[in-house]
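All protein chains but one are shown at their positions in the complex.
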Amino acid sequence: ETKPVELQESFQSTSTSKYLESRFLLWNNIGAITCYSEQIQISFHDVSYHHSITIDNKTDKYSIGDLSLSAIILASSQTGKCLCILYQSWDSNMREWTINTENNDKIELVSLCEDFIAIGTSQRLIRLMSLSGIQQRIIRLQGPIVSMSSYQNQLWIIHHSTQGLPKEQAMSYVLLNIENDHYQTGSLPLIPKTKLIWMGFSDSGKCFYLEKSGHLSMLRHTKGNELEPLLISNLKQEAEKNNLGSYWLLGINDFNGKFQLRVIELRGQSFPDLVPWPLVSIISLPLALYQIDTEKSQLESDYLKIKLFNNSTDDEEFSNNERQCLIKMFASSCKSNREYRAFEICQLMDSIALQLAVRYATKSGKISLAQKITDELIEQKKDQEQEEKLIQRASSPPPARPPTSIPSSKSSSSSSISIVSSAFEEIKQTRPKVITPTGPFSNPFRKKVITIPENETSTTDELSKWKPSVNKSRLPASNKTTTITTATIQSDINVETITENEDNSLNTKRKIDESENNDEEIGKNKRNKLQQFACNR
Amino acid sequence: ETKPVELQESFQSTSTSKYLESRFLLWNNIGAITCYSEQIQISFHDVSYHHSITIDNKTDKYSIGDLSLSAIILASSQTGKCLCILYQSWDSNMREWTINTENNDKIELVSLCEDFIAIGTSQRLIRLMSLSGIQQRIIRLQGPIVSMSSYQNQLWIIHHSTQGLPKEQAMSYVLLNIENDHYQTGSLPLIPKTKLIWMGFSDSGKCFYLEKSGHLSMLRHTKGNELEPLLISNLKQEAEKNNLGSYWLLGINDFNGKFQLRVIELRGQSFPDLVPWPLVSIISLPLALYQIDTEKSQLESDYLKIKLFNNSTDDEEFSNNERQCLIKMFASSCKSNREYRAFEICQLMDSIALQLAVRYATKSGKISLAQKITDELIEQKKDQEQEEKLIQRASSPPPARPPTSIPSSKSSSSSSISIVSSAFEEIKQTRPKVITPTGPFSNPFRKKVITIPENETSTTDELSKWKPSVNKSRLPASNKTTTITTATIQSDINVETITENEDNSLNTKRKIDESENNDEEIGKNKRNKLQQFACNR
Partner (left out) sequence: ETKPVELQESFQSTSTSKYLESRFLLWNNIGAITCYSEQIQISFHDVSYHHSITIDNKTDKYSIGDLSLSAIILASSQTGKCLCILYQSWDSNMREWTINTENNDKIELVSLCEDFIAIGTSQRLIRLMSLSGIQQRIIRLQGPIVSMSSYQNQLWIIHHSTQGLPKEQAMSYVLLNIENDHYQTGSLPLIPKTKLIWMGFSDSGKCFYLEKSGHLSMLRHTKGNELEPLLISNLKQEAEKNNLGSYWLLGINDFNGKFQLRVIELRGQSFPDLVPWPLVSIISLPLALYQIDTEKSQLESDYLKIKLFNNSTDDEEFSNNERQCLIKMFASSCKSNREYRAFEICQLMDSIALQLAVRYATKSGKISLAQKITDELIEQKKDQEQEEKLIQRASSPPPARPPTSIPSSKSSSSSSISIVSSAFEEIKQTRPKVITPTGPFSNPFRKKVITIPENETSTTDELSKWKPSVNKSRLPASNKTTTITTATIQSDINVETITENEDNSLNTKRKIDESENNDEEIGKNKRNKLQQFACNR
C-alpha cells in the first residue's frame, strides 16, 4: 500500500510507444523521423528543403532521434551508438560522425540545439557537444531524466527529483541557455497521479508541458526572470467536448496573441498511426478560467491570450486587437450593470480605448461612469503617454510600446491592475533573438534564409533556388492576415478549417510547383478547406 | 511503521478549528470575521471605519474568508460559492458579486491583496482575479496548499511539496509580487515532526511563520534578493516561562527595530473563545540566541532586533538607538576583560559611537584598547563617512543613511563584521512602498487616508468625518514615543502593560467620542493600564 509510485520512463515528445512495430521517433516543425522494423526514415515537411533520408537500422538499433535545420541525430540506448548527420554541412566529404558511449552510462535521450547536441544518459548526466562532436560540458541532474527539448540554443530538461507526495511523481526542470550561460531550475507542478506526456518550446520559445490529465501548462518568464508555472488549458476536457478521444500534441503557435495547437486527433487509438500518414489539425483552446461558457470569461480568455502570447513588433496592430478586446469587455460589464468592473477594465486601456469607452458609456446612459473615467483616467493617461514618448525619444532608440497596461503608481486611488502584462515587456528585453523580422511564425526554413549573410551562395546551395521567391512573396502577406483570433470569441473551440495566414502553414503539404510561391496572395483565398499538415507520400 | 506522514490540511492563519460551533474565520489588523452557527459576522476594530456586517450563512456555508480595507471575501469549500463584498466601493448599486466554482476544483483558501483576490483550490491552483472579478492568471503549485497570506499586492503561499524526511512534512513557499511581477520560491525549513500553525506578513511586510513547536521564523530578504530563513524566537518556550499554555499569534509589529507580537494568551484551551471577546496582549520576545539569560546575549538580541527590524526613515533616532546598544555591548565586554570582542564591537560603530567608546575605554583604564581604536578605526571611519556624504550629495537625491555597519573593505587588517546589516539597505531599495511617512505603525486606516487624493470626499464619504482629526493629532505623536524597546534589555519577556505609543493601539476598543482624537496627547499619558486590544460587544 505504501510502496512508492513507479517513475515514468524517459520519452521524446511526439514519439509514439516504443512497443509499436513502426513508430514515430519525432515530429517537429521541420519533419518527422519514423522507425519501421529495420529502417529509419527522416522525411521533411518541405521536401524542397531536403529529400527524405533512409537509414538502415538492423545493427545500430537507433531508438531515439532529433532533427534540426542542419543536423540529424540518432542514438540507441541498446547499442550505445550515437550517429550525427550534418546533412547541410559544407564539408561534403565527411557529413557523418558517430560516437560509442560507455556501457555503464546509457543514452536515454538526445536533443539538437542550434549549435549543440545534448545527450541525456542513465547516469543522470547531460553531455553537451558541438555539432561536430567537441565535448563541452557534463551537467548533472538530480534524478533520472524524463524528457528534454531545445529551442535555438536553449535546452529544457525535465527530470525526476525526489520522492513525490504519496502516489505521486516529483519532477523538476533545468532550463539552460547555452549561449548566454544561464542555468535555471525549478520544480514542475503536476496534477496528482498523472504523468507527463509532452513537453517542449512553443514557436515563440516559451516552455509548455502537458500531462495525461489534459492539463497544459506554461512556464512564464516574469520580470524578475523567474519561471512562473501557469495553467493554460485542459486538452482532454476540450477533446471530450468535441467527441474526441484526445488530441496528440505536436506543437504550439503562440505568436501575436494567438494560441493555436497543432494536433493529431485521436479517436479510438492511443497513438497516431504511420499509415495512413496522420492529418494535422490546428485548434484554438480557451484558457482554463472559471465559467468559461459565459461571455465574460471568454472575453477574459481572449484578453489573457493577447497579454500572454504577444511577441509582435507591430505595435499598431497589436494595440488594436487589445483595444477591441477591452472595449468588448467594457461593453459587457456595462450591460450587466457592473460599473466597478467596467472601471477596472478602463484601467487596462490606453487613451484611445478610453475615449471609446467614455463614448460607449455615455451612449448607454452610464453618465456617472463616463464622468469618473474622464476625471480619473483620461487626463492622467494622456500625460503619462506623453511623458513616455518623450522619454523614449530621448533615451531608447528602439521605440518600445508604451506599457499602457501598467499604469503609473502615482495615483493610488485608482488601483492598478496588471494582468500578466509584464511577460511581454520582459521577453522583449531578455530574448531579443526571438523576435524575428519575419512576423508571426518562426518558419524555420525561412528564418535561416534571412539571417544568412551575402556570401551564402557558396555554403547553402541547396536552398538558393527555393528561398528568394518565398522571401519576397510572403513577407508582406504576414502583415495583413492577423485578425483571426478575435473570431475565437464566438466559438469555444475553433478547429480552424481556414488558416488564412499562410505563414502558419509551414507543415502543410506542398505540391512542389514553384508557381505556388508567386501565386500565394491569390491561392490563400482559394485554399479554404482543412489543410493537411503533413507530408503524404 | 514506514507509512508516510499525514499532510496537514489547509488553514487560514488566525482562524480557529473548523470543528467548533462558533469560531473565528479571521482576525487581522482591520477586524475579525466570526462564524456563529448559521451566521457570519464581520466586525471592525475601529467601528467608526465601518459598522459590523452580518451575513446569513444557512445555505451558502461559508467557511473561509478574508477582510481588507476595501473588500470582504467569503468562500465555501462545501458549496463552491465565493462572495465578494466591495464594502467601500463607489458603485453603490452593485457592491457584491459571487462566483460559483467548478465542482472538481474546490476552494481551499482565499486571500485579499490590495487590488487582487487570490483563490487557492484543491487542484493546487492559485486563481488571481481583480477585486471586481476579472480573471487574470492561474498559477500552479507543486503540492496541496497549506496557507496563504497577503500584504499590499504581495501574496505569500505555503504548500506541501514532496515527501518529507521520514515522519516529516516537506513544504515550500511561493512569494508573488503581483505589481512588480516577481515569483520567488523556496523550501520552508521546519522542525522535525511539527506542523505549521501561523504564517503571514508582519506590519512592515516581512514574511514570518510559526510552528506548533513554538519556533517563529522569518524569511529575510538578502542583498541579492534571495529569501534567507532565520530562526527568530521560540514562542512556546517563552509562554512556558510565563506560566502560560501558549500564545495565539495574531500579528507582528516590527517597525523601528521593535519586535512586538500581538497575541491572545491561552491558558487551558487550544483556541481563543469568541465569548468573552478575547483580550489582545503585546509581548516582546528575545531572539533565540545561546545563553539568552546573560547580559551579553540580551544585548546581542537587542542589537540584532535593531538590525533586522529597522525600517525607520528617521536616521537620527535610529542611529541613537543603535549607538546606545553598541556602547552597552562595548562596556559589557570591557568589564569582562574581552578586549578583542570590544574591538570587534567597535567595528560596527559609526564615528560618534567610536568616540564614546574611546572615552569609556580610557576611563576604565583600557588604554591600549583606546589607542588601538583611535589608531585603526576612528580616522578611517571619519574619512569614510566624509566620502559617503560627498557621494550622497553628488549622486543620490534621497539621503540614505551611511551604512556604518558595513565598513569599507579597504583595510583587510581590521576584519569587517556585517551583522544581518544588509537587510535594511536592501529593503529600502526594493520595497519603497513599505516606508510610509506615517511613522512606526502601518495603521491601515490612516494609511489609506493619506494616500487618497484631494477629490476623496466624493468617493469615500464614510471616512471623511473620522479622518481629518485623526490625521492631524496623531501624526506628530508618532515621532515622540519610540524609546520603548531598549527597555527590553532589563526584562526577558516584557508583556507591555503600557503601550505608550498610541500608534500601536490600532486594535484598541475605541469609545466613539470624537473628542478622543483631539485629546490624544493628554489621554496617552492617562491610559497607563492594560489596553484591551479588542472590540467588546
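Worth pointing out:
As written, the chains take the letters A and B, and residue 1 is the first residue of each chain.
One rule holds for everything that comes next: a residue touches a chain if its C-beta (ideal position, glycine included) is under 8 Å from a C-beta of that chain, and two chains touch if they have at least 3 such contacts.
A quick note: this is a predicted structure, and the numbers were derived from the prediction, not measured.
Annotation: of B:E9, B:E38, B:E96 or B:E226, B:E226 touches the absent chain (contact as defined above). Between the chain not shown and the residues B:D203, B:E300, B:E322 or B:D350, the one that touches is B:E300. The missing chain, though absent from the display, is touched by one residue of A:S17, A:Q39, A:T59 or A:N180; that residue is A:N180. When the omitted chain is restored, the residue from A:I55, A:A118 or A:L131 that touches it is A:L131. The chain not displayed touches chain B at residues 2, 161-166, 170, 186-192, 217, 222-224, 226-231, 287-291, 297, 300, 304, 329, 337-341, 343-345, 372, 375-376, 409, 411-413, 415-423, 426. Within chain A, the residues in touch with the undisplayed chain are 2-4, 7, 86, 89-91, 93-94, 97, 99-102, 114-116, 123-125, 127, 130-144, 160-163, 172, 178-185, 451-453, 455-456, 459.
One rule holds in what follows: only the chains that are shown with their structure count from here on.
Chain A maps onto chain B through a rotation of 120 degrees [Cα fit, steps of 5, range 0 to 180].
Centre-to-centre spacing of chain A and chain B amounts to 42 Å, using the average Cα coordinate of each chain.
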